[in-house]
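Here you go, one structure.
Every protein chain of the complex appears in place save one, which is left out.
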Amino acid sequence: MQKNKIRIGIVGGTGYTGVELLRLLAIHPHAELACITSRGEAGQRVSDMFPSLRGYVDLPFSDPAQADLKSCDVVFFATPNGIAMQQARELLDAGVRVIDLAADFRIKDVQTWEKWYGMTHACPDLVAEAVYGLPEVNRAAIAGARLIANPGCYPTAVQLGFLPLIKAGVVDTGSLIADTKSGVSGAGRKAEIPTLFAEAGDNFKAYGVAGHRHLPEIRQGLGLMNGNPVGLTFVPHLTPLIRGIHATLYARMARDVDLQQLFEQHYVSERFVDVLPSGAHPETRSVRGSNQCRIAVHRPQGGDTVVVLSVIDNLVKGAAGQAVQNMNIMFGFAETTGLEVVPLLP
Amino acid sequence: MQKNKIRIGIVGGTGYTGVELLRLLAIHPHAELACITSRGEAGQRVSDMFPSLRGYVDLPFSDPAQADLKSCDVVFFATPNGIAMQQARELLDAGVRVIDLAADFRIKDVQTWEKWYGMTHACPDLVAEAVYGLPEVNRAAIAGARLIANPGCYPTAVQLGFLPLIKAGVVDTGSLIADTKSGVSGAGRKAEIPTLFAEAGDNFKAYGVAGHRHLPEIRQGLGLMNGNPVGLTFVPHLTPLIRGIHATLYARMARDVDLQQLFEQHYVSERFVDVLPSGAHPETRSVRGSNQCRIAVHRPQGGDTVVVLSVIDNLVKGAAGQAVQNMNIMFGFAETTGLEVVPLLP
Amino acid sequence: MQKNKIRIGIVGGTGYTGVELLRLLAIHPHAELACITSRGEAGQRVSDMFPSLRGYVDLPFSDPAQADLKSCDVVFFATPNGIAMQQARELLDAGVRVIDLAADFRIKDVQTWEKWYGMTHACPDLVAEAVYGLPEVNRAAIAGARLIANPGCYPTAVQLGFLPLIKAGVVDTGSLIADTKSGVSGAGRKAEIPTLFAEAGDNFKAYGVAGHRHLPEIRQGLGLMNGNPVGLTFVPHLTPLIRGIHATLYARMARDVDLQQLFEQHYVSERFVDVLPSGAHPETRSVRGSNQCRIAVHRPQGGDTVVVLSVIDNLVKGAAGQAVQNMNIMFGFAETTGLEVVPLLP
Partner (left out) sequence: MQKNKIRIGIVGGTGYTGVELLRLLAIHPHAELACITSRGEAGQRVSDMFPSLRGYVDLPFSDPAQADLKSCDVVFFATPNGIAMQQARELLDAGVRVIDLAADFRIKDVQTWEKWYGMTHACPDLVAEAVYGLPEVNRAAIAGARLIANPGCYPTAVQLGFLPLIKAGVVDTGSLIADTKSGVSGAGRKAEIPTLFAEAGDNFKAYGVAGHRHLPEIRQGLGLMNGNPVGLTFVPHLTPLIRGIHATLYARMARDVDLQQLFEQHYVSERFVDVLPSGAHPETRSVRGSNQCRIAVHRPQGGDTVVVLSVIDNLVKGAAGQAVQNMNIMFGFAETTGLEVVPLLP
């Protein structure tokens, strides 16, 4: 049975996904912000650190050691990788639902996870239980889940772009290419030189071409859609914008099909995936601040290469917004509750 | 008596203030978008031009000549200067309220207006009737107005910053300085070379030092607060951000006073003016997308110069948001209706 | 025999390639700027329009109709497409060398050119004579040329990236992919809405996926390298930086080879192509303001897809710098003369 208000805890409220959760939950009609933790900022008012929240969030940060997270209905982990796996079991045992915005529960193969993330997993059994929180793929399982692995930003944009092609079996899944571009907020609110304004501004570069942590996550997702492993080349780039991911996806057609119709039909019932008219080029700003994914599909010069363009706001559909969408599904709220934010353009 | 839904017309929906009105009104619970005109784009769907509005605004642009604006309860003019004055009388005569986001009705002295705007005014009598729509100064008059002159962006930031000082009579009003910085959207969605990305990006400059149209508007407003003309030096600058105005205001103290207390008390009841704690420096991004004005007041080294820092989003509190705030007041809605947008940070 | 100073004319000096030519030629030891034309700005001093040139360029713009271009040794056309083809013959007949920075002479198949550029070509015979000015491919022909077709920006970055692979015959040339990203200056100094700061800033998008004018130019160049037509998917994107192109190139390996060694050996003698160490990711800012192309080659996870990253400054190696490089070759100057500009970082 549905409560009108659920008590919400956020572990790690000082990063970009944390403040984005606060932006969305502050005006969510069924959300009661009970607790926001930060080891470094305990005692400080959240709105002193983020003045954008003045008038909306009155809480101070709590010391994680003293926070009463167990009295919450749901706890979001907006923490670095490796934190949620330490604390999830205790919360789940106390009947609290957990949504991890980091990567602790995303990869089902624990060995693969340990290789890419460079640590030993604290609770492999919970990995098995966790539901990968991509509603457009796993909605039913999310509704019944105790523990959600919220997808990464690149994986969200890439999987939603390839999904109709792979499900319909119309492309060669042995040589997929995902050329992806991310705004700088994707790197988090961490003091590091490469993401300084004077480094990342007026500059464009690829990174992680030899291997990026989102590669196994995307491969796993596409493989599940496909029923078989896929071949994928994944090249991420850093682009001088604050928010936004643009995925440009390439696949070889295996059989002829009306691509526009395929995409439109696949997503006809999805509120947060918007298939643009034929010939369109989605802009990242058209989803800025919103939970929308916008997609266009092209077949240049009528050749055998299909090009999919997929954009999201990495902090919303690629993180906090999708987490709230998952929360809505888990607690039986309308899926769009609190997510009716018109994108900010310009 | 208050209607639940009012019919709204927008003249000139293709500029930045137009699309910003649409962003806000699309989710305003008492707004029914009846008509959006554009001479150049008649017939095109609004959301084809602004895909951010897909799913929120289904209307096409109407031809201004055929639009049934007289059946609206209120019409917003998001047009270049000189348009609203041509059409306002007919609408007012039909019982429609008018809110002009351009400058046609802002300057009470028609000769001054004609000098700065380079045209003959079409309806000086309506200038006399129009209410200057700065709610923090004119709330009561706005409530009863038929015709609102919505303030300019710089004038909003500057007047709200100087207001407590002038009303309290604590500064020398003969030599005020307003050093103001605006994001590029302030120049509008017009094809012009100086506001190209490759011109305005990674660049900073002053402009209009010899005289800017907002100077007489600010002088008029400050003079009314003061009961006497003021001396003002106004220097606008263009800064490479999309949205945001930062006004840095300087005045000489005429008598000693607790400035922090003065500002806090002056604005204690104002929902959209937020006085920051002593020592703070408001950032433009802390109001991005919202109708908030944030202000801090300083007295460096305890000297006799007071420095006020005032930030707004030029498209919201400096244009469309303030227009909606005025509409709310005129129609008896709660002043914050439809304006509870948490700023987008980062 | 080499002159110490050559007289230089520039037709169309008010665009970005024009001002960039001036930046480079102003300090070129063998260049004497004789004449810079502009229909719209005739009489105005060049440095009044571009204050960055104050102290370096003292000329006014000349009226094209009155300019004594025939007394020049070389004339650069930094004009829109379709201008150079009207004036080239007369200059060539007068013994003047011509370097066209636009596209008039780039495509050997005149029908193809006419289809993509939407006009009838004025002098197909000169197309046949023109030498495509990519020195790393055509150096000898450039040395003897009267008329140079200076390559486009995307074509330069893409061709230099694919060249070693195609020449060595190590990739499947039937399904090449070029995912390219350009700074906004690539669109020129034209008053257009899509390149406004408030449109292109904090935004990322693809464009021209259905077909871009640089596609036939790249196809022609790669086909010539290959000795046979190639299959190419070309997707350009607009990214919020002022200068810079980043090409991410994908090809299927046809036979095994040491890619790093292949690239290093291919470009060992090229001063303006810099092959980075294995594993590197070139940044656009590492070539900002310079005539350098920097390239890295990857084979992610040891698979059969090769990924080449190629960056240039679109206004230098992608336009004005390459034009000066061509001029140096044509007149027997050291190829690097006037091009020893250390990139501006940050």
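A, B and C label the chains in the order they appear, each numbered from 1.
Quick note on the criterion: a residue touches a chain if its C-beta (ideal position, glycine included) is under 8 Å from a C-beta of that chain, and two chains touch if they have at least 3 such contacts.
Quick caveat: nothing in here was measured; it's all calculated off a predicted structure.
Trainee: Can you list the shown chains that the omitted chain is in contact with?
Mentor: Touched by the chain not displayed, across the whole complex: A, B, C.
Trainee: Of C:Ile36, C:Ile242 or C:Leu262, which sits in contact with the chain we cannot see?
Mentor: The missing chain is touched by C:Ile242.
Trainee: Which listed residue (C:Lys205, C:Arg288 or C:Lys317) would be found touching the missing chain in the intact complex?
Mentor: Only one listed residue reaches the unshown chain, and that is C:Arg288.
Trainee: Hey, which of C:Asp63, C:Glu90, C:Glu129 or C:Glu340 is the one touching the hidden chain?
Mentor: The missing chain is touched by C:Glu340.
Trainee: Under the stated touch rule, tell me which residues of chain B contact the chain that is not displayed.
Mentor: Here the touching residues of chain B are 175, 177, 179, 181, 183, 198-199, 201-207, 209-211, 231, 233-235, 237, 239-244, 246, 248, 250, 252, 279, 281-285, 288, 298, 300-301, 303, 305, 307, 309, 311, 346.
Trainee: Counting contacts across the full complex, list the positions on chain A that touch the omitted chain.
Mentor: For chain A, the residues touching the absent chain are 16, 183-185, 187, 189-193, 195-202, 240, 242.
Trainee: Residues on chain C that touch the omitted chain in the whole complex?
Mentor: Residues of chain C in contact with the hidden chain: 16, 19, 23, 26-27, 48, 50-56, 185, 189, 201-202, 242-243, 271, 274, 276-277, 280, 282-283, 285-290, 292, 294, 340-346.
Criterion: only the chains that are shown with their structure count from here on.
Trainee: Using the touch definition from the top, list the chains contacting both chain A and chain B.
Mentor: Of all the chains present, those in contact with both chain A and chain B are C.
Trainee: Specify the chain most distant from chain C by Cα centroid.
Mentor: B
Trainee: Report, in whole Å, the distance between the mean C-alpha point of chain A and the mean C-alpha point of chain B.
Mentor: 36
Trainee: Could you tell me the distance, in whole angstrom, between the mean C-alpha positions of chain A and chain C?
Mentor: Computed from C-alpha means, the inter-chain centre distance equals 39 Å.
Trainee: Could you put a whole-Å number on the gap between the CA centroids of chain B and chain C?
Mentor: From the centre of chain B to the centre of chain C is 45 Å.
Trainee: Which residues of chain C are in contact with two or more other chains?
Mentor: 183, 198-199, 201-202, 240, 242
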